[in-house]
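With one protein chain withheld, the remaining protein chains of the complex are depicted in position.
Then we have chain A:
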Amino acid sequence: MASRKETTVAASTGSSAAASKARSKAAPGDSAVKQVQIDGLVVLKIIKHYQEEGQGNEVVQGVLLGLVVDDRLEITNCFPFPQHTEDDADFDEVQYQMEMMRSLRHVNIDHLHVGWYQSTYYGSFVTRALLDSQFSYQHAIEESVVLIYDPIKTAQGSLSLKAYRLTPKLMEVCKEKDFSPEALKKANVAFEHMFEEVPIIIKNSYLINVMLWELEKKSAVADKHELLSLAGSNHLGKSLQLLMDRVDEMSQDIVKYNTYLRNTSKQQQQKHQYQQRRQQENLQRQSRGEPPLPEEDMSKLFKPPQPPARMDSLLIAGQINTYCQNIKEFTAQNLGKLFMAQALQEYNN
């Protein structure tokens, strides 16, 4: 504890200083963070934030505070962002963050920016917005992570909190800002390689652990029946619906890409024909002893069609992947329960 405090004090010149310090500390390997350790306080704060502010498919967001120890990112505190409403258009986010961090520092709380958190609706979080903000975070503070909190899954009985980081590959692509098909192909980025999940450890102080044990003894077993209930089709239906929407988007995207391909090939053909005609003409001219026609700029004559950005389809694919995993997980659990129920029934009979 003491050592940690020292670090904080030493690096208390601001978040950028912390970042630079952390960078110097981190090994220049493929990823700066191997593990995320979250304080129970942070988890509770995030859950509370969603319960009080979020509803339906509205997401809540906030800033994570903490520090880096070796290859472990310790998240020790957080604070929420206010919900966006129309009437506070002049709300300055940066100033709000700075002020919050300054105030927290006054009460001796870790005030180093190490990432951000966001709630999600049925696991739909792989979006352009998330990518962009995580990129800017990771660009500025290399170790930063994004915590995704799924309130619906949590409500079903098991806490769902995941830490994600962009892969170095994706970081490179985002830095280049070139999302053309060629560039992505060159970078060899597929939807599987977009995000990496960082394992999470939730750490509580010993006193809290003791209390939890005590509480567990007191809590009635009846509360655990929920775990056994066969989940209704509602959750599955919602997930399917969302999955379907994404598949539709994907289809559209592919159609767009197809059109692009067709246009390019058509143009290629035209270009080829043009070149051939030119060649023949030049040959004729040569035989007649005339000077060949001057070279013309081909790129001016045939403007290549704008290639569609492939990042969106990558993101959609990533999202579909998440949905599929969610559904798989969900159904696997349910199947297990079904089998159990069947076995129980047979046993009773």
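One rule holds for everything that comes next: a residue touches a chain if its C-beta (ideal position, glycine included) is under 8 Å from a C-beta of that chain, and two chains touch if they have at least 3 such contacts; residues count from 1.
By definition in this document, contacts and distances are computed from a predicted model.
As stated in its UniProt record, the chain not included in the shown complex is "Eukaryotic translation initiation factor 3 subunit C", which appears among "Eukaryotic translation initiation factor 3 subunit C", "Diamine acetyltransferase 1", "retinal dehydrogenase" or "Globin domain-containing protein". When the missing chain is restored to the complex, the residue among A:M100, A:I202 or A:L236 that touches it is A:L236. When the whole complex is considered, the residue among A:A190, A:M244, A:L293 or A:L335 that touches the unshown chain is A:M244. If you put the hidden chain back, the residue from A:K48, A:R262, A:R285 or A:K328 that touches it is A:R262. Hidden from this view is one chain, which touches chain A at 233, 236-237, 240-241, 243-244, 247-248, 250-251, 254-255, 257-258, 261-262, 265, 268-269, 272.
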